[in-house]
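Note that this is a trimmed complex: some chains were dropped, and none of the rest were shifted.
Order of writing sets the chain letters: A, B and C. Residues in each chain are counted from 1.
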Amino acid sequence: MGIKDWLKKAKEELYSKQLWKSLRAEFFGSILYVIFGCGCLMNWTNDNTVKLFASVLSFGISYSILVKTLGSTSGGHLNPAVTVSLLCTRYISLLRGLFYILVQIIGSICGAAILYGIIPSEIRHDLGVTKVHKNVDNVRAFGVEFLATFIVIFTYFTTLENKNNVLVPDSVVCGLSISLSQLFAFNLTGASINPARSIGPALIHNSWDNHWIYWVGPILGGIFGGFTHEYTNKQSADLQNYQT
Amino acid sequence: MGIKDWLKKAKEELYSKQLWKSLRAEFFGSILYVIFGCGCLMNWTNDNTVKLFASVLSFGISYSILVKTLGSTSGGHLNPAVTVSLLCTRYISLLRGLFYILVQIIGSICGAAILYGIIPSEIRHDLGVTKVHKNVDNVRAFGVEFLATFIVIFTYFTTLENKNNVLVPDSVVCGLSISLSQLFAFNLTGASINPARSIGPALIHNSWDNHWIYWVGPILGGIFGGFTHEYTNKQSADLQNYQT
Amino acid sequence: MGIKDWLKKAKEELYSKQLWKSLRAEFFGSILYVIFGCGCLMNWTNDNTVKLFASVLSFGISYSILVKTLGSTSGGHLNPAVTVSLLCTRYISLLRGLFYILVQIIGSICGAAILYGIIPSEIRHDLGVTKVHKNVDNVRAFGVEFLATFIVIFTYFTTLENKNNVLVPDSVVCGLSISLSQLFAFNLTGASINPARSIGPALIHNSWDNHWIYWVGPILGGIFGGFTHEYTNKQSADLQNYQT
């Protein structure tokens, strides 16, 4: 396919109603993911155990609900790591991928801003910014984010189904994989798994320590998870030629 | 439709057996929602963390079970915010809406009265009255109730399905959305999300501080959630012309 | 039907292979319900909050698994309150009902004996005996057990489906209703909901205080729950003429 064909196809997609509906869903979903996921971490207590279990529930349930409600429109990515791995495995087009990531980031920033406004300053703490624990070095933090995102994206890919020309994952199992990742990584790196979820609070709270880890770890882990699925699972062949 | 037609239709509905069955289910469900939802908050401990997780489980599971058992009769609203948003989006008639809200309120009061009788005074505390935390101002409290109800009603609308002429939501996902809202709002406003759930304990315990927030927040959040669904999700067109 | 016909029918049933398979399943399930339900309460800690959440998980998950694995054979009662309410609503025959209750009691005693053997004495505590809290009077204890069983049996009846001539409830929802009841009643009465679950530990540990409450409360609550379903839900008519 020449560059001219590609441009023509991109232009067509740009005018399609479905793309804009998907972007609206991704934007809207990213706002809600940050509000409810991070918002539940803000309690009057500083007990880390409470935060751990709150995070397991809040991000897991939020993702599960949002995939259920928005999945049939946009696929329920809500996560640049998901979008990039679907891009690398060629399930979505470059244009759609870039737009998705853009609105996910903007959505997350809006969500963090709403949280900043709505949560009283006494319990706002660090606004749910993901932080690497002081006893965890950068290589390990990268490894933890890599592994935690790997299982999430691998689950996402394996449960994908084609519903009316949109690839939708299973909402319950994907929610569970997010819960597992939170339980695994929360005490080590804050369990981002999702660069967009990290950038919103980081910007509003202006806290950028080790921020690169929350981009490199999840995205590489996600790509690795996507290709692992592609080269191992047998169902994937059915979806191979499909591109949204 | 003239006022005469409307009156005639309302009269017909008033004589329909299905309306009265639905009212019985809503009444009965509201009693159980308050007994089990609020009742689980009453422990010998005053530890707020225990109450938080108990509330996440109790209201989430209660709603999930009641939607499963009563949903096919009345739709499993059990919540004036749900009823008002279904009324505004014209899924239910005005008559049905008003009657539902009435029995939900009466049911909640009965439920709170039963709890008052059955729970020993040592652990009855405030009978599960929803209270705004002293460090949370009214605007924020409104915002929290608005957001928490928004996600619940948005989930309710998105998972609606027409089963034998009754619109029934998905019991598991709706239960999860209630759990998420409890986790988000419990420490800030007591997580009402449901004006009827608030009025019962408030009346029996005679505690009306900031009570208006639990009506205005959930109902506005609910209407906003309902219309958000109407103008974004594609399935909604199928249900558009349907009115119970 | 004269007494002679009845005796003839009872004799036929007595020789049917299905009855004996069901009894085996009920016996086996009651053992496992007591071992895993009560066994999970035995920790090195005496912290009541840990016990509360352990009980919510252990009885809920146990019942859910056992209904899933044994439900298609016997219906997964595992509880005299379930059996009696199915008997009163005429879904099962008198003979089957009496035999079920008998093996449930024997199974529970065996389960408690196995627990007594397997759990070290340091953490065996009271072997999971259900006890009324010292600040709860008998009338309230009765009311709590009545209500807690009511919701369990009402859920059981509402989710019943006829699978190959056996009435099987929904395993997940029934498990959730048990969890809710534990959360509600554990701190007040120990949350029996099930006379058989109470009698096993009571016999092995020889502790019979207020034991009658765990028979009268659940059984009356169960019967009330069963009839509430019969007279309200519309599906029930389909099953009305059915008797295992």
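In this text, contacts are C-beta pairs under 8 Å (C-beta built on N, C-alpha and C of every residue); 3 or more make two chains touch, one makes a residue touch a chain.
Not measured: the values here are computed from a predicted model.
Every protein chain here is a copy of the same sequence, 3 of them drawn, and the whole complex in this file adds up to 4 copies.
Keep in mind that, in the parts below, only the chains that are shown with their structure count from here on.
Taken as a graph of touching chains, this assembly is arranged as a line, each chain contacting the next along an open chain of partners. Subunit C is reached from subunit B by a rotation of 90°, derived from superposing Cα atoms (nearest 5).
In this assembly, the C-alpha centroid of subunit A lies 43 Å from the C-alpha centroid of subunit C.
Centroids built from CA atoms put subunit B at 31 Å from subunit A.
Contact with two or more other chains is made by no residue of subunit C. Put simply, subunit B touches subunit A in their complex at residues 48-49, 52-53, 56, 133, 135-137, 140, 143-144, 147, 151, 154-155, 158-159, 170, 172-173, 176-177, 179-180, 183-184, 187-188, 228, 232-235.
Of all the residues in subunit A, the ones that touch subunit B in their complex are 21, 24-25, 28, 32, 35-36, 39-40, 43-45, 47, 50, 53-54, 57-58, 61-62, 64-65, 68-69, 72-73, 114, 117-120, 122-123, 171-172.
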